[in-house]
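Entry: chain A
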Amino acid sequence: MGIVVFFLAAAAAIATAVAVVAQRNPFVSALALLGNLVSLAVLMLLLEAQFVAIAQIIVYAGAVMVMFLFVIAYVGPRGEVGPGERKPWQVWLAILAGTLIAIEVIVVTYGATFEDWAEIDGNYGSPAAIGQELVTNYLLAFEVVSVILFMGAVAGVIFGTGGRPRRLSNDEVLAKETESAELRRREASRAVLDATRESMGEGS
Partner candidate 1 sequence: MITVSWLIALPAIAAIVLLLLPLGQKIAGYLALLVSLAVAGAVIGFIYRYEPLGGLQFGDNIAWINPLGVRWHVALNGVSLAMVAVTALVTCCAIGYGMWARRERSHASFALLLLTEAFLIIVFTAQDLVVFYIGFEGMLIPLLVLLAAWGGKGRKAAMVQVIAYTAMGTLLMLLAIAWLGFTAPGGPNFDMVAAIGRGNDWVFAAFAFALAIKSPLFPFHGWVLPAYRESSAEVAAVLSGVASKAGGFAFLAILVPLFPEQSAKYAWVFITLGAIGFLYGAFLAFRQPDGRGVVAYSSIAQMSFIILGIFLLNDRGATGATFQMVNHALVSAALFLLAGWLETQAGSGSFKHLGGLARSRPVLATTALILGMAALAVPGSSVFASEFLILLGAYENYWWLGAIITLGIVLAAMYMLRWVSAVLHEREGDFVGTHNPPDLHRGALLCIVPLALCLLGLSIAPAQFTDRVNATTTAMINAAAKEAGR
Partner candidate 2 sequence: MTELVWITLALPIVGVVVLALLGMKLPARGAGWFASLIMLVAFGCAAIATILLASRPEEERQVVQVAWTWLSAGNFSVGLDLWFDELTAVMLLIITGVGFLIHVYSIGYMKDDPQSRRFMAYLNLFVFSMLLLVLSANLVLLLAGWGLVGLSSYLLIGFWHNKPKAIKAAKKAFIMNAIGDVGIAIGAFLLFVDLGTLTYSGIFAGAASLSETQASIACLLLLVGALAKSAQLPLHTWLPDAMEGPTPISALIHAATMVTAGVYLIARFNPLFHQAPKVLDLIVIIGVVGLLMAGLIALVQTDIKRIIAFSTMSQIAYMFVGVGLMSYWSGVFHLFTHAFFKALLFLGAGLVIHALHGEQDIRNMGGLRKQLPKVYFCMMIGALALSGIFPFSGGFSKDAILASALSVDTPIGWIAYIGGLAGALLTGIYTFRLMFMVFHRRMSPYAENVIPHSVKHHGEGPSTMLWPVYILSIGAAFAGLLQIPGVTHVFLSWLEPISPFGMVEPSAGQEWLTTLIGTVVGLTGIAIAYHLYARENTAPELIRNGNARLIHRALERRLYWDDLYEWTFERPLQWASSFLNRDVDSPAFRWAPLDGLGQLTAFFGRSFTVIENGIVRMYALVFALGIGAVILFLLVRG
């Protein structure tokens, strides 16, 4: 039973993760990440970490992802960036780095022999146990995190509101206009290019 759940959840996690990375539309990516989070939560439940699993869903899926979606909605289609001028060796090197690290970790862990899962009581992973730890042993870390969160909130507010577009001089407006015209021209031509490519792909 555990094995089945694990593999299902693992397959879902990997699939959604790949979807996050591979999807061009950030909105879809965000939704895929949501799926990823849920499947991870399942795995955590499998590990008897009820509180963390719930926190994962509530905090991440509930709060962080909502914020993501808001921003994605705010940004709109600009959030979508095409492949651009990417050199093939970059892709290969990136994949190489990823697989290298993955294989290495797997090799290491595969070669290692772990003891069996520890015996646990019913209290393990309960909010009470975690809360106990947080306010006793890890009080300092807990407080630091709260400070960091606070600072992050302040930073978010400043970034989000302080950077109001400044008043531009005539020259700059002109430059900007030509720039955006250029951008539009480039995008248009790219669209034409993509369309041609697609039609040719269909044609062939």
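Everything that follows uses one rule, which is that contacts are C-beta pairs under 8 Å (C-beta built on N, C-alpha and C of every residue); 3 or more make two chains touch, one makes a residue touch a chain; residues count from 1.
Basis for inclusion: all candidates are chains of the complex that A comes from, given by their letters.
All of these numbers come straight from a predicted model, not from anything done at the bench.
This complex places chain A in touch with one candidate out of 1 or 2, and it is 2.
Residues 90, 93-94, 96-98, 100-101, 104-105, 107-108 of chain A touch candidate 2 in their complex.
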